[in-house]
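Take a look at the structure below.
With one protein chain removed, the remaining protein chains of the complex are shown where they sit.
Order of writing sets the labels: A and B. Residues in every chain begin at 1.
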Amino acid sequence: MPTQTDSHPATNFREVLQPSPFQTRIDEQCLVQEWMSWNGYKTARVFDTLASEYFAVRSTCSVMDLTPMEKYRITGPDAMAFLNRLVTRDISALKPRRVTYVIWCNDEGKVLDDGTIFHLSEGDYRLCSQHHQLDWLLLSSLGFDVNIEQETHNIAALAVQGPTSCSVLTAAGVTGVERLKPFDIGYSTLNGIDVMVSRTGFTGDLGYEVWADPTKALAVWDAIFAVKEQGLFDIRPIGLGALDMVRIEAGFIMPGDDFNTAETAVRADRDRSPFELGLAWLVSFKKPYFTGKKALLAESKMLTGRRLVRLSVEGNKTPTDAFLYDSKGGSRIGTIKSCVWSPILKMNVSLADVEFVKGKPPENIWAEIYYQKELEWRATWAKCTMSTKPFWSHPRSSITPPNKF
Amino acid sequence: MTKSNSVVIIGGGHNGLICASYLAKAGHSVEVLEARDTVGGGASTAAFAEGYRTSGLAHVLYGLNAKVCKDLKLNIVNPSFTQPVDTISLQRDGDHLTLGRDEVSANSLSAKDLEAYRGFKKEFRGYAKALQPLMMNTPPRLKDMDKKDKLTLAKLGWSLRFGLGTNSMREFLRVGGINIYDVLNEVFDSPALKGAISVDAVLGQHMGPRTPNTVLTYLQRLWGETQTVQSIPIGGMGKVSAMLETTAVEAGVTIRIGAKVAKILVENGRTQGVLLQSGERVDADIVVSNADAKTTFIDLVGAPQLDAMFCHRVNSVRQNGDVAKLHFALNELPAFTGLPTQQLAQRLIIAPDMRYVEHAFNHSKYGEFSENPVLEMTIPSVSDSSLAPAGHHVMSVSATFAPYHLKEDWQQDSRDAFVQRVTETIEQYAPGFSASLVAFQLLTPVDIEDQYNITGGHWHHGELSIDQSFMMRPVHGAAQYQTPIDGLYLCGAAAHPGGGITGVPGHNAAQRILAMGDM
Partner (left out) sequence: MKNYDAIIIGAGHNGLTNAAFLAKAGLDVVVLEKNDYIGGATASLELHQDWKYSNCSYVCSLFRPEIYQSLDLGRHGLEVVPLQGSVTFKQDGDYLGSYHQPTVWRREVARHSKRDADAAIRFDADLMKWCRLIRGFLLRTPPDPASFKIRDAMEFAYLLKRFYSLSESQIYEFIRFFTMSIAEYLEQYFESDVILAHFSGGSIIGTGLGVYSPGTAYVLLHHAMGDVDGNVGSWGFARGGMGSVSAAIGSAFKSYGGNIRTNAEVQNIIVKGRKATGVMLASGEQIYAKAVVSNLDAKRTFLSLMDANDIPADLVKRAENFKIRGSSGKVNIALDGMPEFPALPKGSPLTLGHMHFTDTLERLERAYDDWKDDRWSQDPYVDMVIPTQYDPTMAPPGKHMMSVFVQYCPVEADGGWTDAKRDAFGAAVIDQIADYSPNFKDLILHAEIRTPRELEAEVGLTEGNIFQGELTLDQLMFNRPFPGYAQYRGPVKNMYMCSSSNHPGGGVMGAPGANSAREILRDLGKPNTTPEDFGDD
């Protein structure tokens, strides 16, 4: 006979979206109050206007709540060996206080997810990922003496990004920010609170991520925004909408948007290898064995049949979900995955899945764009140009020390 | 000290020795490394009490492959070497069933059942034979097939379609995936007969007669019957291993005992040889593992050298044994009610009906041993008096079900309780049995794991279920005797077509290695 419990731990059917440790401030500052779910957290798409948030990233300083990002703590004697067997990149040389961008694959060499590995201190790692990975991490840990703990809810994180971000953090009292090179980690205090600061981000601009105990989250937020209160710099909280714009400009891919992750692929050929995503540079065949190596070695000897490429699209019609052709009205050779009108470049930029022939990209790519004005649908053709570099990058994003304001 | 060998075989069990012999005969330099102090693995003869010896694990020889015997000139079928035996299913009332290859006899059986037995054995042996092209070859891959794969599939298809003919093929496709319980109920009336046959479908497996898949396990057993007659080696199973050892040595194989392998060395995805527990490194171009899949991949190669999901599959292989081995030293021959003494040399089983067997299995699902176990017994000292002191005897018993994971663990209390269940069961059929006991030895699946280096102590290094058979044995990705590591092969019961003293995995692995031509 079951006993009735006093409290019901499982009333979660009521609260579909979970509050972030920064929620109080987010609720105060969000004018639009339209919420979406990011990993189950209540997240703003826009705080005020998309344009103001976009330009905060590109011209001043933006702040975004990163807490919902999946985070795992990897420790134990085999932590490094475990991670090196997990990801395609050689991380054996990743020093403490350094961060690196990684992808990992299934046995067939198809990409499961991407993320970053933070080497916090000797043998102590944090893996941040786009999607839920606990099952895969634990499954991969067989034969390794390693401890894996999901810590998404235990770490509050803010992305402070934009040309004045270094000056803002310095003004807020964080020391040593200016000495951090890209992918460096530093430890400091903010308003008396211990914080970790990494020079990392998803915007393609100068930027930092600030990590702290969630119980201190509001104080961290306040310390940063105090810089704005003092009238020194403008700082804007931004939502997922602006982030999506800048990440496409920077050419960063989003698993689940730009390609189907291997774990969720149901139909044949819906998964993608690192080569097909243009991420061959992340695959090291010289390092010890990693999951998918055998399959990727075999694939590396064949010519790429398709690739995720950066395409700029002429004209002002946004090529959402457009089909791509080898000539106007010719054969279909691909589709647009993500696209955005870049306010700074004044052009449409996109990530697109394109068929290659004998390992070579098509000579010409045309997008057939369907768009509507006042409920009238039109179709038009736009010439596309492949770009090997990010659509937008600026020297300020990588120089150390950063420009001072 | 570093030596350079062409081939190293891990484990001197019968499959390892057979594989070694084939490779040596083909002109390769082969060294077999055996962890224990004797070769043969589960096929051995050992003393279990002062003055009493018997077969270590396997005690009935069936299905030693005919081609292997011929190729290696193994003179097994020889009255001085083996004693052919029938199976006698003991009954409480003394009206025992004698099950031969084609005939069954007992007073209680109806003429219909006697006739049905002939038909049934013939029909099912036909199915087993039809699988021959699959059994004697590398299981074909089902995509990206090479010529050999296509040929094997074509042969199998031909054998099923035209070897069996329309009606038998249809019937095979109907019953192939189901349980022996339903099939036997369709064919026979006698509960005793059905019980006796069902034992051959479940012994060694975590399956009861009602478990779908038991037709397939029965067919694998019957396939053995098409190879050699069921027999008991005079002097114990160690004799067979000794013969295999001699054959191997004559073929030029070097055998090292007490050489436990600690690691399979891998560099850039290719094996380099092995590291012994002693610290000695043995270099080799080819390493062949006769160990089970978990031992080979997780322990010896190590997960860091392999893909994660592959390791998960290996780790998920179901290979917890359900059979305990009991050796009894007796001061007189047991007197089974109604059984003439000369019949004591036969294979004796206790499985009065299918319900009994199913009930015995039920317990094992929940981590308990059977209250009324199913027993397979031999008394080898009847044919070979040297196994026991004068006038005394040894009885070798495979007792199921005794699960590897016992809820209460195999501590002394559980061990005693189980031995008591077995002796009490025998006592019911042979009054006075307990009083004749001089000594005994119990090997639970945990003991088998410890003493024979078989993870889970499973007879077959893994359940012979469809999902772990053929191109999925032991797991897909390592089912063609090849493994994800170049130069590393499997040759044991973990590989297709599975366990039993058949020699087929060893034979098939050797053919595969020779065909690969990477030596």
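Just so it is clear, a contact is a pair of C-beta atoms (placed from the backbone, for glycine too) under 8 Å apart; a residue touches a chain by one contact, two chains touch by 3 or more.
Note that the structure is a prediction, hence the values are computed from the model and not measured.
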Can you list the shown chains that the omitted chain is in contact with?
A, B
If I consider the whole complex, including the chain that's not displayed, which of B:D95, B:D182, B:D283 or B:E427 touches that chain?
B:D182
Touching the left-out chain: which of B:K67, B:K112, B:K150 or B:K365?
B:K365
Positions on chain A where the hidden chain makes contact
1-5, 8-14, 16-18, 37, 40, 107-108, 131-136, 138, 150, 263-268
Those residues of chain B that touch the unshown chain are 141-144, 161, 166, 169-171, 173-178, 182, 186, 210-213, 312, 316, 318, 355, 358, 362, 365-366, 465-467, 471-472, 476-477
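FYI, only the chains that are shown with their structure count from here on.
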Starting from the mean Cα coordinates of chain A and chain B, work out the distance between those two points in Å.
54
Within the complex, which stretch of chain B touches chain A?
266, 269, 298, 302-312, 315, 477, 484
Across the complex, what residues on chain A touch chain B?
81, 85-86, 106-107, 136, 139-140, 142-144, 288-289, 291-294
